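Pasting in a structure now, in structure tokens, and then I'll have a few things to ask.
Here the complex is missing one protein chain, while the rest keep their positions.
== subunit A ==
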Amino acid sequence: MQHPKQQTTNPMVTGTSVIGIQFDGGVLIAADLLGSYGSMAQMRQLPRVFKVNEKTVIGASGDYSDYQFILEKIMQKVNQDYCLNDGYVYKPKQLYSWCTRVMYNRRSNFDPLWNRVVIAGLEDNQPFLGSVDLLGNAYEAPCIATGYGNYLAVPIMREFLEKNNNKITEAQARDVVDRCMKLLYYRDGRAYDKYSIAVVTRVGARVEECKELQTNWQVASQVASYD
């Protein structure tokens, strides 16, 4: 597939962290609703998680136009599925594998899609969560986060999973994700206090549009000056 080389060594409107966690019976991913233009919070209410089909959801951080490009290609595949009408739909691991090939191929031509994509869903009723980045690095894990989330959220999610033997409920997963999004809002200068969640369970997949964070700033009254 030929396409003109893009200026994607210069990401323009970008999204910050996407976090994802597996729970007993499903998986969920969350990303805030902000598109940043450098340090400017340019576009609020920008959805960065997307429902692909009843078994898969996808989210991405990085350049938003490249994310939309990936989504467009994926939706073409989903529409093909629909037209073929043979009972088969793309499963998360297949999309993850496809995504890896695409990202690695672009990187090998020095024209990367400037994203880190998180693909989540149910693969034969087993929760699946994987991430592919702009260099084509791909891996699956019980919990994943991109951007600052990788440093701030992953340790929290891992500790929580380990404490509960990797078996947590959906409610617990939502709670730990909310805590992580809150921490990211405190510590990531490109974060926003509203986020959306995409959940996949045996019942199906859905995107919850807008959740607002309840933050705590009491510590501000205890701080004065710098010395």
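Operating definition for what follows: a residue touches a chain if its C-beta (ideal position, glycine included) is under 8 Å from a C-beta of that chain, and two chains touch if they have at least 3 such contacts; residues count from 1.
Heads up, the rule we're going with is that contacts and distances are computed from a predicted model.
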{"item": "Which of \"Transporter\", \"proteasome endopeptidase complex\", \"Large ribosomal subunit protein mL53\" or \"Protein Abitram\" matches, in UniProt, the chain that is not displayed", "value": "\"proteasome endopeptidase complex\""}
{"item": "Given A:R101, A:R187 or A:R202, the one touching the chain that is not displayed", "value": "A:R187"}
{"item": "Of A:C83, A:A171 or A:V219, the residue in touch with the unshown chain", "value": "A:V219"}
{"item": "Sites on subunit A contacted by the missing partner chain, in the whole complex", "value": "16, 36, 38-45, 148, 151, 186-190, 214-215, 217-221, 223-226"}
